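Rather than the whole complex, this shows some of its chains in their spots.
Note that the chains take the letters A, B and C in the order they are written out, and that residue 1 is the start of every chain.
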Amino acid sequence: MARLSAKQFPQPPVSADTIASHGFSEEEYRRIVQILEREPNFTELGVFSVMWSEHCSYKSSKVHLKLLPTDGPAVLQGPGENAGIVDIGNGLAVVFKMESHNHPSFIEPYQGAATGVGGILRDIFTMGARPIASLNSLRFGAIDHPRTPYLLSGVVAGIGGYGNCVGVPTVGGELFFDESYNANILVNAFTLGIAEKKRIFTGKAKGVGNPLIYVGAKTGRDGIHGATMASEAFSEESEKRRPTVQVGDPFTEKLLLEACLELMKGDCLVGIQDMGAAGLTSSAAEMAARGGTGVELDLSRVPLRERGMTPYEMLLSESQERMLLVAKKGKEEQVKRVFERWDLDAVVVGKVTRDRLFRAFFDGAEVVRIPVAALTSEAPVYTRPAERPQSQDDVQRLDLEKIEEPADLGAALKRLLDSPNVASKEWVFRQYDHFVRSNTVVAPGADAAVIRIKGTEKGLALTVDGNGRYCYLDPYVGGILAVAEAARNLACVGARPIGLSDCLNFGSPERPDVMWQFSQVVQGMRDGCIALGVPVVSGNVSFYNETDGVPIYPTPTVAMVGLLPQVARHVTPWFKSPGDIVVLLGRSREELGGSEYLKVIHGLAKGTPPWIDLRLERAVQHSCLKAIDKGILHSAHDLSEGGLGVALAECCISGPEKPLGARVEPREMMRGDARLFGESQSRIIVSLKEKDLNRLREIAEKEGAPMQVIGEVGGSRLVVHPLIRLPVDELKSIWSSSLERRLRDAR
Amino acid sequence: MRVKIFVYLKDGVLDPQGKAVERSLHALGYKEVQDVRMGKYLEVELDAPSRQAAEERIREMCDKLLANPVIEDYRFEIEE
Amino acid sequence: MRWGVIVFPGSCDEQDVYDCLKNNLRQKVDFLWHKDPLAGKFDCIVLPGGFSYGDYLRSGAMARFSPIMKGVVEFAQKGGLVLGICNGFQILCEAGLLPGALTRNASLQFICRRVFVRLEETDTPFTCAGKKGQLLKLPIKHGEGCYYADPTTLERLHKNRQILVRYVDAKGRTTPAADPNGSLDHIAGVCNEGRNVFGLMPHPEDAGEKILGGEDGLKIFSSVIEACDKRGKRAWLD
């Protein structure tokens, strides 16, 4: 490969134009000059620009994120490392994190989503954990928007194409359509890995003189300025930057995964970090920051894929499937042997230094010399102006008197089951391998996925939730609801939450209204987490999800992990046998604001989202969990989009066997549409044998959860007396074919 | 007329497939092979009044559907 | 008896096979590295699922040239038992140990779900523990599982009764809807003429325990164990 020499690479001059095109404000540039006590050269300017980008520095979100509770008795590692870690006993720990790949996925859906999965996998195995389960949380524009089918098909194929090939099962996720995402889709990918508690690795560059070793794929001009791209709103300008799209290579990732895990069994390794956003620069600088050291890179040794790459390009490249590690001095050959076995490059590209400087050399000449702290801990932090927009009042105004109740509520239920937000997501998850590693106890299609932990009796439950419409209507309440729903989904399978990771997807932080949404959502999440006792151990912020000045719905996605002491005791959502009694835990109110019903039937996204009483939420979840512990529940399913009507239908039709009917009669007195489709929180439908009813009553009473016997499983119809009477076979066929049919029709 | 269309990755875009094939060929002893790139090949039967008209339509189809302009380029040949 | 499970670069299901054999059937199992020659005494060699070499050219195309495959071919020629699951099936076809080829699913999508297959023949070491016509519920997960063979080959497969499993519905009928990938004649798995090499697309190793949704997959492995027992404690090949 032809390499440039230093002579062939004169640094381009730094001008007002280059400063602006790197996204710096005048104030920021002044700060750089102050730190360096001189003007930066062009390469240094690039290094600052990626490290001070929103994506890497969290400069707008930091002050808010501090509010989130991150501690807990089992938390081994909170936010700040590549992923969070929670102790699960038996000498084991789970390592998990969620990441967004929104912008790249919109530009190239297959590769954008694929490389998103690749990135999150590396965050997990870099810590010494073998990835064992993934989730994905997706938001697309309206399903009849011309680009939606293309984007959706590409993203799903990309997630499957990468995850399947690496051999990590995708066990769940969510998928939601709304016009608000027409020009800014969301692709959030989550992975969980399992590690021995005693063999956890972190991204620290320790030990002066230790070698820095580059492993994995070669460096090309991929994704240069990806981190800055993720820190900008879309415009025609950013569309032009398209050639920076990265292509994923899952096969190389698989080799990298196996080689790293093999290396970690020995004692060569001091620290390790994947090269993600801002590539070599951020991995080297962050490792030095955590280790309290400096790093020296010799760029002439970086394995290259393309001719004539400049130091600037090598430092900023976001080529995938690469890792940087710090090995013990003298163990270089041992490291190389492991990677050779897996047919991968391993090259010493630098060393750990004492001087706390980030230095890079090229062809013998120093091209970068910046204090590590200036790139990391001392990067700018802003408290951006935040203000509730006046229009919020209008958004929340909803006069139920003016909403006409449909004459045929059965027809309304059918339309809801046909709505792509409610319909079965099987079209998506059947494209994901959810069996590999033979741990999957509850596959996609339930409230939460359940995987067993081999060698123990325990299990893990995983779910991801977050309703952007609720957050748009009331970001504070929406933030709470995202956390509450995730925990409720775990409770339905019998798992107690041990931690969560999140992605916070928002518009531009430079807008006061967006910053208001952001701070409200974070406060809501904090209150939800505290009330339900769930620590936030990792997460990610994605700003600038807006096009032509219109931001997406503020959309936090919450991926929560729960533990089941006895995995064999797990419960699934669907009804099991005729004659079982159907019980509603929780209380229904007349609430239609922000509901899927209002959107689908009346075309409205208005009102206030359902209210939540966190004490009641806890009582309902605990009742469900205790009943599952006692082994008396046959099924449990929470009420979410589409309320009681949809949840009951799902209990009838979502199981793997033939659908089962039910006859119920809820007692609340309120308008029929609110009774059926209102989305009051803190509700779970359970079914059980009649003889166990008293035991459930005792539990619910003790926990302080309202409970109501509403009917019985059986027959071939779903009857909600006196509102609905429909054959379950028909409901099933609508619900299970909707997504595929709509995608086909849209072509 | 018969049209042959080649769709291939743009220069500089990573080509994991090509790279893997190259490695395999080398392992099989074909060391004389370098720079393997892999793409798609389509053959279609086209009905068009003239060569020029055909070219125009094919270009449209490629731009719209057959190639992904973000990462791919294309080329075609028309045989009469 | 002793099993060997080959690890190719890009294999994903080797651990599933290993665990299923070890934990559910108390078998002796070794991993075999693709770069090593096949050495040691084994009764059955398993080529597991996954994406060897990323399946970048064609599934199984590159793995068949792995150093270990030379030994596998010899082992098979001497009558040793070879089982290919999913990607393993694809590799065996590419290597010419099994007839036919596996092409892109008719839907063009990767598909992961549970299917029913019907045991068509029971006079092989891989199916002898089952009954003819018996249904097994097994997971599939593949993008290229559409079985193809030319008409002459297909005829031979019929004549020699080499089609061991077919995709069927819950009632045991072959219907287009029950065929997940458009396979010729609904073929889910075939054996060679010598009946000692078997490849199938479904994953028996992921259906080895009730908690994972069923244990029908054990039928395949316990057939092998039974066949080896009958043949005596001696390995198939020294």
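Quick note on the criterion: a residue touches a chain if its C-beta (ideal position, glycine included) is under 8 Å from a C-beta of that chain, and two chains touch if they have at least 3 such contacts.
Since the structure is predicted, the reported quantities are computational estimates derived from the model, not experimental observations.
Asker: When all copies in the file are counted, not just the one of each kind on show, what formula do you get?
Answerer: A x1, B x2, C x1
Assume only the chains that are shown with their structure count from here on.
Asker: Using the touch rule from the top, work out which pair, A-C or A-B, shares more C-beta pairs.
Answerer: Top pair by contacting C-beta pairs is A-C.
Asker: What whole-Å value do you get for the distance between chain A and chain B if each is reduced to the mean of its CA atoms?
Answerer: Chain centres of chain A and chain B, defined by C-alpha means, are spaced 36 Å apart.
Asker: At least two other chains touched by the same residue of chain A: list those residues.
Answerer: Counting only residues that touch two or more other chains, chain A contributes 249, 251-252, 343.
Asker: Can you list every residue of chain C that touches 2 or more other chains, as numbers and ranges?
Answerer: Residues 53-54, 56 of chain C each touch two or more of the other chains.
Asker: Which residues of chain B touch chain C in their complex?
Answerer: 16-17, 20-21, 24, 27-28, 38
Asker: Chain B touches which residues of chain C in the complex?
Answerer: Per the stated touch rule, the residues are 53-54, 56-57, 61-62, 65.
Asker: Can you name the residues of chain B that touch chain A in the complex?
Answerer: For this pair, the touching residues of chain B are 9-10, 12-16, 19-20, 23, 68-71.
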